[in-house]
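One chain of protein is taken out of this complex; the other chains stay put.
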Amino acid sequence: MQEPSKPPVPVLPGVPAQRTVVLGQRGAQDLDSDGLPTEPMKINMGPSHPAMHGTVRMVITVDGERIRDADIQLGYMHRCFEKESEYATYTQIFPYTDRLNYVSPLCNNVGFALAVEKALDITRKIPERAQYIRMIVSELSRITDHLTCLGASSMELGAFTIFLWMLKAREWLFTDLEEVTGARLTHSYVRVGGVVADLPTGWIEKVRDRLTRVEAVIDECDQTISGLRIFRDRMENVGPFTREQAIAWGWTGPALRSAGVDYDVRKDAPYLFYDRMEFDVPVGDRGDCYDRFMVRMIEMRQSIKIVRQCFDQMKPGDVIVDDGRIALPPKNEVYNSIEGMINHFKIIMDGIRVPPGETYSYSEGGNGELGFFIVADGSGRPYKLHCRAPCFYVLQTAGAQIKNALISDIVPVFGMANYIAGECER
Amino acid sequence: MGLEFTTTKMADAIAWARKFSLFTYPFVTACCGMEYMSTAGPKYDVARFGAEFPRFSPRQADLLFIVGTITEKMGPVLSRIYQQMAEPKWVVAFGVCACTGGFYQNYNTMPGADQVVPVDVYIPGCPPRPEQVLDGLIMLQERIQKHEGHSQVRYREEQALANKQEALAQIRLPAAGK
Partner (left out) sequence: MSQKILDRLLEKFPDAVLSTSNFRGDEVAIVKRERALDVLRFLKDDAECLLDMARTVTAIDWLGRDGDRFEMVYQLYSITRKHGVRIKVPVPEDDPTIDTCTTLWPGMNWAEREAWDMYGIKFRGHPDLRRMFMYEEFVGHPLRKDYPKEKRQPLIRREGMV
């Protein structure tokens, strides 16, 4: 027989009586500290913290488990990309662009190459095969970006297996990209006017086979985690943003698409040959972390579709534009002819001379609209180069997303913002 | 045989145990973090070297893996984390940015993590391949076995100084004026 519940007993004179709570009925609302004298506490999280998300420092003011205020402090990874670019020739900037969004480096390379080509006004002269190769490696890089993002986020939420499976798939793609570009991670494969070298023989068949296996891994991960009750509870309704808010705050990419806005640079302002490709753009409706997760999951499959179409449509040809002022001439010409040697010398020492003017060129990076604003002054080095980093604008709102949420909601919010320190802080 | 033989063997045995059970604190900042994830991942498994489990608190770790670029803003943070670790502790600079600053030479990049903390093993590469990282880890293990890590050398020197001071204190000097 149950005892009738007793009235609450005051603990100390002047202190309001404590509420008695029956065990098993605690909900999230009981974590609020009503009835006890409390004061908000300022906690510092970072800049070195267990999430693999690089270095960001958050100073959060918590009231119990609830976050009342969050201040996100950046700058711990500011590697002065813009200042370094003012002192480097356009070709020397490619390694710096690799290290912007370092999980999808080829997307950055391609974006920057497109910007310089727009400034030079040679966009129509790039050989077709080069454009197809750029699309292929761009999409493979996008797949590695999403694999890393989803894998690392799942690991932080406790699903370590998903991390290992996605890392396994990522390793396969790294091996394939290494065969083409020479490096696993920071490729620097794209050049102004095309790409460095053609695809190796037999690579296409190898990658076709590989993509089937990557698709199987993605399906396996999707089936395992997307419907999981615990996962959905942690990700759904965490950090929801409406359409208007998302646009006003400058979101682009998977985050904007999860809020219901159908904006993808590949569809709205097609570059390379994306207008010849058939692919879908997933759009969410709530703008919360779960939608962002699923948008990225579906985008990976669409990227695989694009790569397959590129393989079917590609034809043999040149891989770099045939202009001695822009592309390095082939080595036998450099050693055996005067023009070749002079062109080579000029491009290496002075850089590619871009006529004075300002251009803004944008492409779809792993996180959204990656823009490059180049101010050229006629020499081989840019006067100013500004990179519009997509995750900079998404991270801005992370403070608003975690307001009045629990501390454990920080993990999905930061995971799904896909904050890549190199890109955000340039 | 004497006491020295036993203590030397024991010191070697302890070093053997320490080198095969490194608790790493992955101070991950930048792109090298991706290669760190790959090294810890299933293909280039670092668990077979015993250094698998990252300890996310410096108080519980003995190997500070500085992965990626260190900026001037990050300097005090790195120094504090190094000071929070208990002896013996080792530091590995992973990636050329942590070794010498990499190809970043600007107002915010520190030219190497060794401006702030003493580094035992430098692993160059941008980013280093996981095989290079494992090579660096084996090199560190050899240093640990030979008691050559910075913190081990420091400990030996402090012990020697303490012994010397103790020995000097025990010498009875003839009383002045006698």
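To keep things simple, chains are lettered A and B as they appear, and every chain counts its residues starting from 1.
Keep this in mind: a residue touches a chain if its C-beta (ideal position, glycine included) is under 8 Å from a C-beta of that chain, and two chains touch if they have at least 3 such contacts.
Keep in mind the model is a prediction, meaning the values are calculated, not measured.
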Contact set of the excluded chain (shown chains only): A, B
Of A:G46, A:G194, A:G371 or A:G415, the one touching the omitted chain in the full complex: A:G371
Residue among A:G250, A:P270 or A:G324 touching the omitted chain: A:G250
Positions on chain A where the hidden chain makes contact: 74-75, 78, 80, 82-84, 86-87, 118-119, 121, 247-251, 261, 263, 268-269, 357-360, 362, 369, 371, 373, 375, 383-384, 386, 388, 392-393, 396-397, 425
Residues from chain B at the interface with the omitted partner, ascending: 72-73, 75-76, 79, 105-108, 110, 114-118
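In this text, only the chains that are shown with their structure count from here on.
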Interchain centroid distance [CA atoms averaged], chain A/chain B, Å: 33
Of chain B, residues touching chain A in the complex: 27-31, 33-35, 37-38, 41-43, 54, 56, 68-69, 71, 73-74, 77-78, 81, 103-109, 126-127, 129
Chain B partner contacts - residues on chain A that touch it in the complex: 47-50, 52, 54-55, 75-80, 83-84, 95, 98-99, 102-103, 148, 152, 164, 167-168, 170-171, 174, 184-186, 421-422
